[in-house]
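Here the structure comes first, spelled out in structure tokens, and everything after it is commentary.
As you look at this complex, bear in mind that one protein chain is not there, while each of the others sits in place.
Letters A and B mark the chains as written, and numbering starts fresh at 1 in each.
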Amino acid sequence: MIVAGCDVGSLTAEAVIMGDEEILSSEIIGVRPKPEQSAQDVMDKALEKAHLALENIDYCISTGYGRERIPFARDNISEISCHGKGAHWLIPSVKTVIDVGGQDCKVIRVDAAGKLQNFIMNDKCAAGTGRFLEVMAKTLEVRLDEIGPLSLLARNPVVITSVCSIYAQTEVAASIAQGADQHDLAAGITRAMAERVKSLVTRVGMEEDVVITGGVAKNTGVVKSLEGMLRVSTKRFTVDPQIVGALGAALFSKEKLLQK
Amino acid sequence: MKEKAAQASFPQALYRIFGMLSGTPLTVKEGKGMMRTLPAMSAMIETFMLEPHISEVGLPFLEMSSSYLQNLSNAHKEGKKIAFENFNFPPAILYAMDIVPVSPEVISSFLSIGVPKGIFRFLDYTTGIGISDTMCTAQRGGVGVILSGLIEKPDMVLNMASGSCDTNSKMFDFVSEYLDIPFCNIDAPPYWDEGGEMIRYYQKEYRKLVAFLEEQTGNKLDEDKLRQCCTQAKKQDEYVAEIYDLRRAVPNPVPAVFNLMMFGTRFMSSGTPQATKVMETMYEVVKERYKKGQGVLPKERARVNLVYLSHFTMGGEFWRWLEHNGISLMMEGLTLFNHQHYTIDDTSTVDSMLDGLAGQAHNMMMTKQIRGPLDYSGQWFEDTATIAKDLNIDCAIYLGTLGCKNTWGGIKVLMKMIEEELGIPTLIIHSDAWDDRVTPWPSIRDQIEEFINTVVVL
Partner (left out) sequence: MELMEKLVELAKTLSNPYVEGWREKGGKVIGYSGTYIPEEIIYAAGILPYRIGGREATKVTIADMYFGPVICNYVKCLLENAADGRFDFLDGAIITYECDHMRRIFDVWRRAAKDGNARLPAFFQYYGLPHSRGGHATNLLMAETQRLIAEMEKHFGVEVTEEGLRNAIKVYNKTRKLLKKLYELREKDEVPVTGTEALGIVVTSTVMPKDEYNKQLEKLLDELGKREGITGRPRLMIVGSVNDDIELVKLIEDLGALVVADSLCYGVRGFWNMVEENEDPLQAIVTRYWEHIPCPRMYGEYSRRYSFVRDIARSGKVDGIILEHIRFCDLHGTDNALYGRDLEAEGIPTLRLERQYGPLADSGRLKTRVQAFLERIGR
């Protein structure tokens, strides 16, 4: 049995191909103008990696922002359920999934079987999403992936109070002008980010084990800051956290197939 | 000498204030932490303490604030009930019944003015428990402090925002449900009058309040205690009236920050001798300045009516900036007590006293003028027109909070009316009076400066 999951978001698209028990291949790409194109593209690449063709796929479920527009998907399921599912498969003890993406942020509660229990999303505001980090990285004139490592070497984290990215930018720029240390600023930024995420977590509650997924999960500074605030040690995935949604979709595909 | 004394007792008062905020005695570690933040209190010290004519009132005001928190902390130990009530609820009646008031708006203001970036985590706490972020920061800060257990849990909720503010009222509704404590609604009727059906309705609501308080405390209202509180409240009103008249002078001799202290005094301690002392001192200082022709520095270039709120952050820098930039704060919304429309004169019977207090409450800011359509009797436009005429206003500025649906629903129309019918320029600023994260103070200040320079001062 070969199944697939396809996650088409607003910034990136992922595909995961699974066999009976294991991941055969996965792929991540930046989105194309149309969701159908993104889906096709990322799926083709994943298939190529696995030396398979689309016909070999027994069932495919789509998820994400563009999930309704994927022609080769038999069904679509919310990215919320898919993230919960995927995270649970990777770490069966997981009960809380914190997904911090490029443009949104979600906190997902699952039960012992990986079934969705509750969730909350912020998809209106840049605060607490990857976008915030992007804006800050530009202001700091560093690469996005440098922010994490820089923040870990801070001695005196700057406190950034603005929740809105626009004002935070001004705050950071002002701090730079006053000679604030780059490490301290990076730490202030990751901390501000973590605070926004924490605020979402409190609304839906947290139960261990906790895992952080999404693009921002790669930012060690944010992860550490958030762990400190929530007083929890989060688990780490062994795979790229960005594919968790597509992985969940693939797992749901498997379930659907087995039901038939 | 005065300055030294000021600097000596202020940290102590502040220490007590924040010690009370923690609810429990500070540990050495916490105390050290508090002292580390004290240098950051320099803004507040500057606003309330450094200039002798300000500190004369500032000191007793800060002591009164400290007592307010101390009373709160000791209330249950002393067997008293704590009433969660709104800023626009003059608490004389509560003091008369040995009930300790706590107003979330007062707590929010202590935090947003006194503690750098201090209100934020409490605002965030409220959203964390599911309160919408569109609710007013005026309540959210204090509610965050109370619901997170840092202050004694109140025993009852008294809502005097009914009729003028849904958001405030709904927060109070929520707190009563969340903490499972009794709720009493004191409703301002849909229209305003003096001596008519509306005030009579309100007097009945006020009686309902007293009955509720008697039930909650298990004590009957004591006529003598009530008389004492009413006598003090009346004295305070007299000072308010005198100061109002002195504002007419050019330059206006009332320092901007006195407005905060005037309404702060009423909100926290109306009816107490401590409040009378603050008002008396304030009046004396203002009178002196009037005699000497003293006003804002370097000289008065604009007489501003803040139609609603001012800005409660950064140690009170807002008032200090106005004072040193030639901008006279003629009236700010919260100081508009409309003393001309009621009196607490008749202290002969319980009924006459309750009617007096009801009259005072009926005319409080928010209660009086935003309960009905803008152009109706005693409503927002009429009040603004009265101030414009009495105090010779150059311009009207709106500073509010994003939580205020009522005023944001009507302010643009109000400002048009003011420009057309009163012939003065107006400015609306998008900001939040308690949360600088919405619009930072420098941005607000620059907009006001620009407006004064280019529009007002011709």
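The working rule: contacts are C-beta pairs under 8 Å (C-beta built on N, C-alpha and C of every residue); 3 or more make two chains touch, one makes a residue touch a chain.
These figures come from a predicted structure and were not determined experimentally.
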Result, missing-chain neighbours among shown chains, is A, B
So which of A:Tyr59, A:Trp89 or A:Phe119 would be touching the chain we can't see? A:Phe119
Contacting the left-out chain: of B:Pro60, B:Gly118, B:Gly142 or B:Pro189, that is B:Pro189
Missing-chain contact among B:Asp173, B:Glu238 or B:Glu419 belongs to B:Asp173
Which candidate, B:Gly130, B:Gly195, B:Pro273 or B:Gly293, sits in contact with the chain we can't see? B:Gly130
Subunit B residues that touch the omitted chain in the full complex: 129-132, 134-135, 159, 162-163, 165-167, 169-174, 176-178, 183-187, 189-191, 197, 200-201, 204-205, 208, 372-375, 402-413, 416, 430
Can you list where subunit A touches the absent chain? 65, 77-81, 115-119, 121, 123-124
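Following the convention adopted for this analysis, only the chains that are shown with their structure count from here on.
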State, to the nearest whole Å, the distance from the C-alpha centre of subunit A to the C-alpha centre of subunit B. 45
Touch list for subunit B against partner subunit A, complex: 117, 120, 124, 127-130, 436-438, 440
Contacting residues of subunit A [partner subunit B, same complex]: 159, 161-164, 167, 170, 195, 199, 202-203
